[in-house]
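Shown here: the complex without one of its protein chains, the others still in place.
Chain lettering (A and B) follows the sequence in which the chains are written, and residue indices restart at 1 in each chain.
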């Protein structure tokens, strides 16, 4: 069995879309958007990573987002879940980071698998998986003017996605595990790393800080 | 007659390009850009929505922007119009919002029509139409660091584009009106809704505001 002989179930993609749509909707609630702005921020967050993957890197001739209505329903479900949760949330940043963590690993695995299918080599597939995973949150943070989680100094965010993508490739290509099991393991690992990072505020060191310039606040 | 049996005249696309190019040029004047920055902000604003439509969603194999020189002339015309207007403008934000409103409906209809032509279902076509319409303004606001009009809490912006797109689909698919007439009606409706919104400062309510967090200023 080669790495591209399998298809991940679509609910990996849908699950990640749901999680990121929910973080987008929560970010919109936090900023006091109305229902339309909320829906479109949820949409951009939910499918942003997949759009970057399909349009910039894989160059798919069509995007499932538009041909498969399930994606819109899933975004709507994420909106509803966020609105139900919204009034009970007092620490938005932490809750958003945790839900974000759920989608991060799933998108990393799905991005890797789609890239392998498209004929990319494993290192390139890992890169696309990481961009797929980090893309939705990046779009969300850019649109709302937050400093992107992706680049926030010292947080294991992209590193967690990278770990998930590499683990998935290793389990599927080297150990020849079935794709779904490998993706579940890699997604769980990514989630745990993110939860521990957020809980214990694990931080990496900035690179070569200059004396002249303090680290960005 | 099916919804995709017709072509909207290209001046719907060109007209929207002109309007958004002009808003981009005005935003550049407001911020004190020089003539080159002004041209490129006008270009990004004018064709941003169409580029998002063609590159991310419809995946057209080529983009009219580059094969049809009319788009560049129209952007240049928008720049000239903005420079003629610029020194007489004292309330940039309102004037930009009104000219923006002219392009909003035209782009919504054109985006819907191009999507129907590309074989998308009506709901997906409406979504692409809205993104087409809102995309240019979003790009303009992101590039200049303004909070995007798209998401500004409580303004009927995306909602107006959505109304225009849905009206256009309804008139063309259900009532079987000729495409151009349907687009004119839908564009006018969108413009009126925006003008009324800006004039009377109609506002929608934010979703589930938390006590802990005031709405974004």
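The criterion applied here is as follows: a contact is a pair of C-beta atoms (placed from the backbone, for glycine too) under 8 Å apart; a residue touches a chain by one contact, two chains touch by 3 or more.
These numbers come from a predicted model, not from an experiment.
Novice: Tell me which of B:41, B:131, B:159 or B:184 is the one touching the absent chain.
Specialist: From the options B:41, B:131, B:159 or B:184, the contact with the absent chain belongs to B:41.
Novice: From the listed residues A:10, A:84, A:121 or A:196, report the one that touches the chain absent from this view.
Specialist: Of all options in A:10, A:84, A:121 or A:196, contact with the hidden chain holds for A:121.
Novice: Which residue, B:51, B:77, B:98 or B:173, contacts the hidden chain when the whole complex is considered?
Specialist: B:51
Novice: Quick one: which of B:83, B:122, B:173 or B:195 touches the chain that's been left out?
Specialist: B:83
Novice: Touching the hidden chain in the full complex, which residues of chain B are there? Just list them.
Specialist: Residues of chain B in contact with the hidden chain: 28-38, 40-41, 51, 55, 60-63, 65-67, 69, 72, 83, 86-87, 89-90, 92, 142-145.
Novice: Residue-wise, where is chain A in contact with the chain that is not depicted?
Specialist: Counting over the whole complex, chain A touches the hidden chain at residues 55-57, 59, 115, 120-121, 123-124, 127-128, 130, 134, 138, 142, 147-148, 150-154, 158-159, 162, 204-210, 212-216.
Here is the rule we go by: only the chains that are shown with their structure count from here on.
Novice: As a quick test, compute the distance in whole Å between the mean CA positions of chain A and chain B.
Specialist: Result: the chain centres lie 29 Å from each other.
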